[in-house]
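Moving on to subunit A:
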Amino acid sequence: MLLVVRDLTVALPIGGRLVPIVESVSFTLGAREILGIVGESGSGKSMTSLAIMGLIDVPGARVSGSVRFRGRELVGLAPRAYRALRGREIAMIFQDPMTAFTPVYTVGRQIDEQIRVHQKISRADARSRTVRLLGDMGVPDPERVAGRYPHQLSGGLRQRAMIAMALSCNPALLIADEPTTALDVTVQAQILDLLRGLRREYGSSVLLITHDMGVVAETCDRTLVLYSGLVAERGPTGALFAQPGHPYTAALLDSIPPLHGPRPARLPSIPGSPPVPAERPAGCPFAPRCAYAHEACAVRPALVASGVQDIACVLPAEGRPLPPRFVAEMSA
Partner candidate 1 sequence: MVMAVLRRLGQTLFVLVGISVLVFLVFFATPGADPTARIAGRNASSETMARVRVEYGFDRPLPVQYARMMEKLFVTRDLTSYVNRGQKVVPEILEAAPVTVSLVSGAAVIWVVLSVAMGVIAAALRGSWVDRGLMMLGLVGISIPVFWLGQVVNLVTQSRYHESWLFSWVPGLGYVPLTEDPLGWFRALALPWLTLAVLFVGIYSRVLRADLVAVQSEDFMRTARAKGLSPARVLLVHGLRTSMITFVSLFGLDFAQLVGGGALLTEVVFGLQGVGRLTYQALSNLDLPLIMATVMYSAVFVVIANAVVDMLYLLLDPRVRDGR
Partner candidate 2 sequence: MTAPTASSSLSAPRPAGPWRRAGRRLARDRAAMVALAVLLAVTAACLLAPVYARDVAHTDPFTSNVAGSVTIDGRSVDIMQPNDNPLHLGLSPIGPTWHASADLLGADSQGRDLAARLLYGGRTSLLISFCAAALCIVLAAIVGIVAGYAGGIVDAVLSRIMDIMWAVPVYLFAISLSIVTVSQGLKLGPVAIASDNLLIPICIIALVYVPYAARPVRGRVMSLRRAEFVTAARALGVPGYRIVLRDILPNVTGTLVVLAPLMMALAMMAESALSFLSIGVQAPGASWGTIIEDGEGLIYTRPMVAIAPGLAIVIVVLALNVLGDGMRDALDVRDSGRERA
């Protein structure tokens, strides 16, 4: 296993006390695997990725649990050792490529910088690698693009440059935080294609963070659903889509427009909104919005195996799992 996350908990000081934003999240990621982490905004998915990168710099924040990368413990790793890892073995791409590049330097210079921080090579060699990477990412006329400033490029080109920068040192793990959210639909599809191709050409594993079930269905081998900082469900994407075990997963799936068959007049939406971390209920955090909520939900459900999935819900154990969904065709 490339990455093994066990009971990862991230607590931030809010109003004078430590409030857990992410609670006991566990998952694994194998070589050349794409794992999707799905959840609404505020579900803790970005915080999870920042914790793996060691980029949480809120004063007083506490990260506990274990993150093992290639067998090496990352929680509590010395800053210097972490720095050598960041950008070289674990790289990250961010949601908005507009703001993620420093505006006053050319794109090429910023990619060169990352290469030269981690490897002792000449400026010219770094640049030729930058140009090659940009070309690999499908950037037309990469030499010219490398000499341009971020604001002079289109959103799609910027995100391609971002991915090129992330891949510049051939990282084993790529964390992509909502890489397509700020892009328009046609460009989204191209970027997802690119991400899918990475494991083949670069042998990278990808942790894809998104709120979009459609993106997950198209891209990920396995899926982790986060709700209010807790794992709601995890399992192979196909199985999870075919028979969601958690009512929250089911509700998320219901809110994607169907590709085939009659379109509903109105997509179902989940009533209410997720609890803020400081006011998370003691029992199942989804219970207040759940159609199946009953007395048993007053106790926080443990994550239990049910078939190939792990589900944090009492329904399967009570012998009344959710009905399977009709899935027209799954591209696996």
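Worth a mention:
In the analysis below, a contact is a pair of C-beta atoms (placed from the backbone, for glycine too) under 8 Å apart; a residue touches a chain by one contact, two chains touch by 3 or more; residues count from 1.
In picking the candidates, the idea was that all candidates are chains of the complex that A comes from, given by their letters.
The model shown is predicted, which means the values in this text are computed figures rather than measured ones.
Of the candidates listed (1 or 2), only one touches subunit A in this complex, namely 1. Within the complex formed with candidate 1, the residues of subunit A that make contact are 53, 55, 57, 59, 79, 83-88, 91-92, 94, 96, 99-105, 113-114, 117-118, 149, 151-152, 165.
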